[in-house]
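Working notes for the structure below.
After this line comes chain A, so read on.
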Amino acid sequence: MKPELKFVDIISQQPKMQKRKNDLSSFEYTYRAEITSMYQLTDMETLYRIQIVNPEERRRFAFIPGQFLMLEIPGIGEAPFSISSSPSIHGEVELCIRKAGNLTNFLSKVGRGAIVGIRGPFGTGFPMEEMHGQNILLIAGGLGLVPLRSPIAYVQENRSHFREVNIVYGTKSPQHLLFTYQYDVWIKDDINLNIIVEKADPSWIGSVGMLTDTLMKILEGRDNEFYHNTYAIVCGPPVMFKFVCNMLNKFNIPMQKMFVSLERRMHCGMGKCCRCNVGSTYTCLKGPVFDYWTVMNLKEAI
Partner candidate 1 sequence: MKKTINVNVKHLTRVEGHGNINIKIRNGKLLEAQWEVIETPRFFEAMLVGRNWDNAPWITGRICGICSIGHTLASIRAVENAFKIVPDEQTRKLRILLKHMETLQSHSLHLCFLVLPDLMNAGSVFPLIDSHKDVVVHAAKIKGLANDLCDCIGGRRLHPTRTVVGGFTKLPAKEELAAFGERLKNIVKDLMVVADLFTGFKLPDFTRETEFVSLKGTAGYPFIGGDVVSSDGIQMREQDYKKLTNEYIVKQSTAKWCRLSRESFAVGALARLNNNFEFLHPVVKDIAGRFGLIPVNHNPFMNNIAQLVESVHVVMDSITLIDELLSSKFTEPRQEVKPGSGVGVGAVEVPRGILYHSYEFDDKGKIVKCDCVIPTGQNHANIQHDLEALAEEFADRGKDDKEIELLASMLVRAYDPCISCSVH
Partner candidate 2 sequence: MKAKESESKTYLGIPLYRPKVAFFEFSSCEGCQLQIINNENTLLDFLSLVEVVNFREAMTEKSDDYEIAFVEGSITRNDEAERLKKIRKNAKILVALGSCACFGGVNQLKNRFNNIEWVKKQVYGKHPIDTAPVRALEEVVNVDLRIYGCPIKKEEVEKIVLHVVLGKSIDIPKYPVCMECKANENICLFDLGEPCLGPITRAGCDSWCPNNNAGCWGCRGPAEDANVGYMKKIMKEKGFSEKTILERLDCFGGFAQFPELKKKGKH
């Protein structure tokens, strides 16, 4: 026998039709996707509707509320974004993106029709089915409304499965409010919308103050039955969920029924680059959605 090693081609060796999570070729695979519309929500945030180009891939693409994907512009960069649209629409997602740096600034310059790459979906989501039959508190600070828009859409589409639904949404000022055009529809769908801004402008007629003030009003004076049968989803800057979760905790809302979404630096989304680790837990695999009990157990989470 000639003592020569044969080159092992890992891809050809791999059994076909694997699950995406075990498929070697899925690691760097990007769906080509077209930006079909761009809608500027505020000075800093724009809503992008993105559609996977290949119809077959479009059909297969599915996600659950709370998951994120990686969006890439070749040569410019790649970054994680929460999916901000209804999980029942396949192959088309909406992302609300804030201009924050390299990729996000460049993105604001590309036009409709541009082709971008997306990978994903990645991470954990909110257990929407588990919440059936329960009260729901959707609590968002600032950009935190973006990942909440997907569970909100789910709730709208399955409104009869839920009891009382409250959105508590706080921003710095009225100009920072996102998705204002949808508020009426949410209210029509029997969702209580509680908006509060830290600083009003002359045209503002709503509440002014901290988000926790509004939350307090909703929680105060309810019975234990309410507290025990309530799920809370909290998204926003780290300082916010510290306060919010503490308050929810005081009212004895079970920690396993409180969900938060963490944000960390990410390069792969697949538990390899380690940049998103909290303590020593991968935010991209075990998160970004965590229940509050888990968060309490993560060192350096909040």
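What we mean here is this: a contact is a pair of C-beta atoms (placed from the backbone, for glycine too) under 8 Å apart; a residue touches a chain by one contact, two chains touch by 3 or more; residues count from 1.
Here is how the candidates were picked: all candidates are chains of the complex that A comes from, given by their letters.
In this text the structure is predicted, and so the values were computed from the model without any measurement.
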Of 1 or 2, the one touching chain A somewhere in this complex: 2
List of chain A residues in touch with candidate 2 within their complex: 73-77, 101-102, 105-106, 109-111, 114
